[in-house]
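Remarks on the structure that follows.
One protein chain is absent from this view; the other protein chains keep their places.
Presenting chain A:
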Amino acid sequence: MGTEDNLKQLPLDDLHKAANARFGGFAGWSMPITYPLGVMKEHLHTREKAGLFDISHMQLFDVAGPQAAALLSRACPLDASALQTGQSKYTFFLNDKAGILDDLIVTRLGDEHFMVVANAGNAAADEAHLRGVAKGFDCKIDALDRVFLAIQGPQAVNVLRDTGIAGTDLAFMNGFEPKPGWFMSRSGYTGEDGFEIGLPEADARVLVEKLFADERVAWIGLAARDSLRLEAGLCLHGHDITPDYDPVDAGLLWAIAKPVRETAGFIGAAALLAKIATGSVKKRVGLKPDGRQPVRTDAELFDADGNKVGLVTSGGFGPSAGFPVAMGYVSKELSALGSKVFAEVRGNRVPVDIHSLPFTPHRYHKG
């Protein structure tokens, strides 16, 4: 455990302190984990109203230039030139073995202009990787220093509209730059409708003050962000996806269009195509433990005969689901819905059903 002193502070740290957040270290940042509302109510508030998350630990990269699309189509399993202006796409950086270095959202902002949103824990490695790939491409990469806020939940659109902000008519997985220094997309990582907004600190303080004039808005900490994304079946890089897993194992091939696979111009293409041909021996699945006791990250999974068949990569309790939820990898033979495995929890074997993902239905605004 690092000491608090080693952790970077969010630009709006003072606002979280004023809101009586409890802090913890995550990916090198001192992050608000919970607020006085508590993780359970924060989670449910987001599903019912509008939750505001400070996700400034995440990294925005501005990629611009005549070969910006070509660079991103090399660095990611993506045809960036086929994206419409305003369109966002979930994608990855892969290594030569098709292992997942990070998962990303790429948004096309103009003919020669893209925004890449990357995970906090991989920000430095992603930047080095992208700059390495970019050698020889005519384009410029800027790691942006902005406040990044997510507002999520069924009331997010109404709350934002009431502040007078432009962009509330976006459809899900679309984004734009509403004004200089701003980036806004209809997206998020909770399974709910919502928006993510990158903006300068001074503007962020004004926006936050406006948002909190609305009683539908509450700060939501990282603990509820985790339970929300787990219920929504969304992967956390470093746990559910890592360089040891590829998009075939992870069940994320849907994010890689067929023509992109056929053209095979991206890093990791050869390995990915070989993997598609041979198939996975393990699959990412949803896991529903019997009873009320959560099965946590890193719990080992066994078959009825006691053979090790997999691993839990994220596990906890689903406040909206009302039962423990988890995901992880199991051998392909046991990956079908309704199969039963057993998780090792403190010396006991807890029966666990292979369950569909997500645990709570997505409610995105498809437009």
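A few notes on this one:
Operating definition for what follows: contacts are C-beta pairs under 8 Å (C-beta built on N, C-alpha and C of every residue); 3 or more make two chains touch, one makes a residue touch a chain; residues count from 1.
Keep in mind that, in the parts below, contacts and distances are computed from a predicted model.
The complex appears with one chain absent; UniProt names that chain "Glycine cleavage system H protein" among the candidates "Sulfate adenylyltransferase subunit 2", "Glycine cleavage system H protein", "Branched-chain amino acid ABC transporter substrate-binding protein" or "Acyl-CoA dehydrogenase-like protein".
In the complete assembly, the contact with the undisplayed chain comes from A:Arg292, out of A:Lys135, A:Lys258, A:Arg292 or A:Lys366.
Contact with the chain not shown here comes from a single listed residue; of A:Gly51, A:Gly153, A:Gly194 or A:Pro319, that residue is A:Pro319. Counting the whole complex, the residues of chain A in touch with the unshown chain are 33-34, 38-41, 43, 223, 227, 292-294, 296, 316-317, 319, 324, 346.
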